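Accompanying notes for the structure given below.
Here the complex is missing one protein chain, while the rest keep their positions.
Let's look at chain A:
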Amino acid sequence: MKPDTTVVIVGAGQGGFQVAASLRERGHAGPVVLVGDEPGLPYQRPPLSKNFLLHAETQTELRPRSFYERRDIELRHARVGSIDRFGRRVRLADGHTLAYDHLVLATGARNRTPPIEGVTLDGVVQVRTRDDAERLRARLSAASHLAIIGAGFIGMEVAAVGARTGITTTVIEALHRPMARSVSVATSTHIADLHRAQGTTLRMGRTVVRLDGDDTGAVTGVRLHDGTLVPADLVVVGVGVAPAVELATDAGIDVGDGIRVDAHLATSDPHVSAIGDCAEFPNTHTGTRTRLESIQNAVDQARCLAARLTGTPAPYTAVPWFWTEQFSTKLQIAGIGQGHDDSTVLGDPATGSFSTLLFKDELLTAVESVNAPADHTAARRILAFDRPLRREETAVDGFSLAQWAGGRQRRGQDRTVAPQDAVDARLGHTADVH
């Protein structure tokens, strides 16, 4: 791409912000326009289900206005309504059009609303945006019974806040344990115990039939399929998100479980790329096409794309990582553990600090660390090595991830970027899928 080309970025969230910042950092000289439909400056979401609910003064803006001015990043508050790929323009909802040489879709995801009777009652909320979180915070200070539908990360984080503020808190989940889709049994059991110890009721393996309300239209409780009623004057629905793909779909760009991109994050139109929560990409760590919802993924994909647009293309291979904080416990995850067939625990869960190593076909695929940041940082390094860690190597007395990582590094085997042929080989069996 020529240096004076115009890059238009749709979505001024974590990923969109980072593309703009990294383009400038790498010396891109042409116009950079960051179009977002949320009010205010780009902000971060992680505090919204954690500290922001407890402390109104929690800082969320990613950067002050001067950051964009100094770098000549144009912030445009508007909603993009459609893409004209052939004219290389986007049309804004206010009728204006913006011409681009390269278009970046960083539209994120939206909360899914389950088709349950009563979800529109007053007192039923979700949390995705800062406005949502502000409303939830106001409600939390007045509520006495909080029910959370969905025991994913966000649901459990909000539950921790509820328990901390002294509200009677109940979490309802159709699966049999919290965060079941994302973490192993060992980790999930430990976190569940933490919540119970703080007085939270976990109703696992229960589905919601409907939400009950009073004659003013305010929610009064959650009715479960076993007939029981969970009384609630505040209900938080956290049943996952759907990627924001409509712009791509309408423009005839390939969409699967997200906007489909190749290893370089290009969509089926070479002038359009997609990153972050909205993008379905070939994941070198799982050998499958995946969509990830994390800060790491949005930021690292943004950097990878900015590098390509400024002339240094490399496939996206960054090690996925994620964190969640509930009470004073920090869970950090490196790698992707879904589909693991074996696991071992390092350390003693009773001490509140331990890591669970997950393996697939005898090779380490993920590490879940509870209050064990040294294990987590070592795991991130290890998962970036070319040579995977084998389960049998961890079976020795006193095994430590940090020591193993240090040993590999000294022998010069740390290759943080896998060579292209290795990536191709690992993805080979999925190449025909797209």
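The working rule: a contact is a pair of C-beta atoms (placed from the backbone, for glycine too) under 8 Å apart; a residue touches a chain by one contact, two chains touch by 3 or more; residues count from 1.
Assume contacts and distances are computed from a predicted model.
*Asks:* Determine which name in "ABC transport system ATP-binding protein", "Cysteine synthase A", "PadR family transcriptional regulator" or "Ferredoxin" the UniProt entry assigns to the undisplayed chain of the complex.
*Replies:* "Ferredoxin"
*Asks:* Would you mind spotting which of A:Ala306, A:Ile336 or A:Leu383 touches the chain that isn't drawn?
*Replies:* A:Ala306
*Asks:* Among A:Asp101, A:Glu134, A:Glu325 or A:Asp342, choose the residue that contacts the chain missing from this document, as touch is defined above.
*Replies:* Only one listed residue reaches the unshown chain, and that is A:Glu325.
*Asks:* Identify the residues of chain A touching the omitted chain, counting contacts across the whole complex.
*Replies:* 22, 25-26, 44, 46-47, 57, 59, 62-64, 66-67, 70, 295, 299, 303, 306-307, 321, 323, 325, 330, 332, 371, 373-374, 377-378, 380-381, 402
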